[in-house]
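Starting off with a structure, shown below.
Note that one protein chain is taken out, while the other chains of the complex remain in position.
For subunit A:
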């Protein structure tokens, strides 16, 4: 509707960004990184059992599943959308993976990934072709995916189990150089994601679409295709996380993923990705995920709080993180 070319952000032409703009985008990422570093230092000083290899490896594995989903969410949000279906797809994929594992690791891999990508694809087509709000389409996706999962498990009463000794379990439980396999997978994927976002045409198109969709369309960006690919990718990554988690748990637990989309969105936003689209970075998202992981761990380190106080403390930490991050980003933008 609004074809005001002035609003096209400079990220469309990354080659010609001015120094001030580069600084702004740097501090947007580094705001989260600084916060993470501060949180790590503060926690290490306060709690002697925090900075141990065991505890840090624990935070890493807990965060790895969220990180994989948040990677897809970063793309979606940069493209000016939102994906509320990820938590439900995560749970559905776990059930499908455990269900499929009875026919061997290959089905356990392909079944959930196929389903996740398909759900994402359908959502992407609906959003891109019909112009419906991503919020509504993916909310419908959330309900559909959760409903499907409950239908497969007779209202959540049956939990499909991965056969003992199945090679599939290694994906979730294997340890390499002190870190769990899911952590390594998350690291590799986030690395690839950063390259995809910064160094490919798709990445440039995505920033353009998120910055100003109409302008991007006028400039010849294949808006529909970019959106469809982005939502399909988000569904695929959510399913991958669900599958890895099922391999770790050894079962397709039906109560997972409720409200998970909010944690993921929070992590992405803490990481400096703008909720309105057009700006963001994978590195920031990773920091955001880790900040959430550290906050949860710190609450447990205190160890004596009641659940309501735990929520208050997590909320307070979160506010501090967001305020500090926003302040740091602003300081960077103020030339």
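Here, a contact is a pair of C-beta atoms (placed from the backbone, for glycine too) under 8 Å apart; a residue touches a chain by one contact, two chains touch by 3 or more; residues count from 1.
Throughout what follows, contacts and distances are computed from a predicted model.
**Student:** Which one, "RNA polymerase sigma factor SigK", "NADH dehydrogenase subunit C", "Cytochrome c oxidase subunit 1" or "Ribose transport system substrate-binding protein", is the UniProt name for the chain you do not see?
**Tutor:** When "RNA polymerase sigma factor SigK", "NADH dehydrogenase subunit C", "Cytochrome c oxidase subunit 1" or "Ribose transport system substrate-binding protein" are compared with UniProt, the left-out chain turns out to be "Ribose transport system substrate-binding protein".
**Student:** Please identify which residue in A:44, A:107, A:159 or A:224 touches the non-displayed chain.
**Tutor:** A:159
**Student:** Looking at the full complex, which residue from A:171, A:243, A:256 or A:321 touches the chain that isn't shown here?
**Tutor:** A:256
**Student:** May I ask you to list the residues on subunit A that touch the chain which is not drawn?
**Tutor:** Spelled out for subunit A, the touching residues are 2, 4, 6-7, 49, 52, 54-55, 58, 62, 65, 82, 84, 135, 150, 153, 155-157, 159, 161, 172-173, 245, 248-251, 253-256, 258-259, 261-262, 265, 275-277, 296-297, 300-301, 303-308, 310-311.
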